[in-house]
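The block that comes next holds subunit A.
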Amino acid sequence: EESASASASASEPAGSDNQGGSDAELPLDVVVQVKATESDFWQYMIVGAEQYAKDYPDRVKVTIQGPTKELDYDKAVSLLEQVVANKPDAIVLASSSSDATVPAVEDAMDQGIPVVLADNMLNTEKYTAFLATDNIAGGALAADALVEGMEAKGKTSGKVLVVSSSAGSLVMEARIKGFTEQMKNKYTQYEMYPEILYCENDVAKALDVCAQTFSANKDIVGVFGGNNMSGNGASRYIAQEKLADEVTCVCYDSDPEEIKNLRNGDLYAMIIQDPAGFGYKGVDMAYKVVAEGYDVEANFPDKYIDTGCTKITAENIDAPELQALIDPTLLKDGKATREWPTYF
Partner candidate 1 sequence: MSEEKSKTTGKSLTSKLFSGVGPILLILIALFVVFSVIRGDVFLSGDNIQDLLLSTAVNGITALGMTCCIICGGVDLAAGSTIGMAAMVVSYFTSGQIAEGGLVPVFVAMLIAVVVGALIGFINGILINDGGLPPFIATIGMQIIIRQSINLIFEARIIAQLPTEFTDIALNTVFGIPVMAFVWFVLAIITWLMIKFTPFGRNIFAVGSNAETARLSGISLRATRCGAWMYSGVMSAIAGILLCARLGNGIPSTGSENYEFMAIASSVVGGASMSGGEGSVIGTFIGAIILQTIRNGGIIIGMNAHLLEMIVGAIIIIAVLFDKNSGSN
Partner candidate 2 sequence: MGIESNPIIRLNNIVKEFPGVRALKGVTFDVRPGEIHALVGENGAGKSTLIKCMMGVHEPTSGEIYLNGVQQRVKDPQQARELGLGAVYQDVNLAQSLTVGENFFIGNLPKTKWGTVNWKYIYKEAQKTLDELKINVDAKDTVRHLTIGQQEMVCIARTVHEKAKVIIFDEPTALLANEEVGILFDLIHRIKDMGVGIIYISHRLEEIFQICDRVTVLKDGAYVETLNVKDTNQDDLVKLMVGRDLTNMYDIEHFPKGECALKVENLTSKGVFENISFEAYKGQILGMFGLVGAGRTEICKAIFGADKFDSGKVFINGKEEHIKNPRSAMKKGVALLPEDRKKEGLCLGLSVDFNTNMASYDLISKCCWINLKKEHERTRHYIKEMETKTPSIKQLCKNLSGGNQQKVVIGKWLCRDADVMIFDEPTVGVDVGAKAEIYKLIEQLTRQGKCIILISSYLPEIMGLADEMMVISEGKLMGTLDRSEFMKDGKLDEERALRLASGISE
């Protein structure tokens, strides 16, 4: 679990480096395609990517693409095919499906357009680099945090519930897998509730399913919300019903409701990823590969860069250096700054 908690360490700004060998004209034309535009999380990635372009206007010109809904695999593929047809200098891609975009990505790579993957791995070997949270490790980290919180409340046995956003989301599956395995292997004193609750990314539904499951199962002591919407609903339910002394809640990703509940003690911990980092470092990687001839495989044999995840609890929520990580839009409004990690 060492790697999972690694993150925002200080470094020198990745500024005036040497110019590598490249035939592409500066600023580079980099397309960032996200899973969905109508989501806070992917808006954060967009903020990161745009921040890079703002920091280095002479290096890159960033274009944002993405279907409005995450489920629009079909539209995502069409979009990417079209992006590839336009021959940009590089592509940073967060793909909602591991298979759908493979042909287009391979096509791009074959044409010499580097593709930096973010968040979700594809079932292909042809890509430039992959920046993502290790979601299995993140799930395990969530389990650790949950147990820590439950033990602090003196709950050493009982049922643990998982609320998921929607079936078929790959990253969600990984988190839940990491969480469940950690619970089953390491914390056998707790029992996993047999059914996963789905909320279709609808907070109201998350609230409802929590309410009903809780009233039928008085022995639930812990809840894991697989993303911000499910965590939002679960923690709000706990806040509403004043169950904070009985039930511990941990969730993935942040949103304003969760932050509020964290401060109130209704949510014990958030496991946050670095979506802005996907964007910022993804574009950075694209630039380095194209303009400076950076060799990914030499530094990362499996081409994987773990962007880490961070456990946020009441203790560190106000730490100044974490503010822009918790809410990347602060960067956009210029209300906060952050130092970007130097993985490469």
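Basis for inclusion: all candidates are chains of the complex that A comes from, given by their letters.
Basically, a contact is a pair of C-beta atoms (placed from the backbone, for glycine too) under 8 Å apart; a residue touches a chain by one contact, two chains touch by 3 or more; residues count from 1.
In this text the structure is predicted, and so the values were computed from the model without any measurement.
In summary, of the candidates 1 or 2 that share the complex with subunit A, the touching one is 1. On subunit A, the positions that touch candidate 1 within their shared complex are 37-40, 43, 68, 167, 194-198, 200-205, 207-209, 211-213, 215-216, 229, 232-233, 236, 240, 255-257, 259-260, 329.
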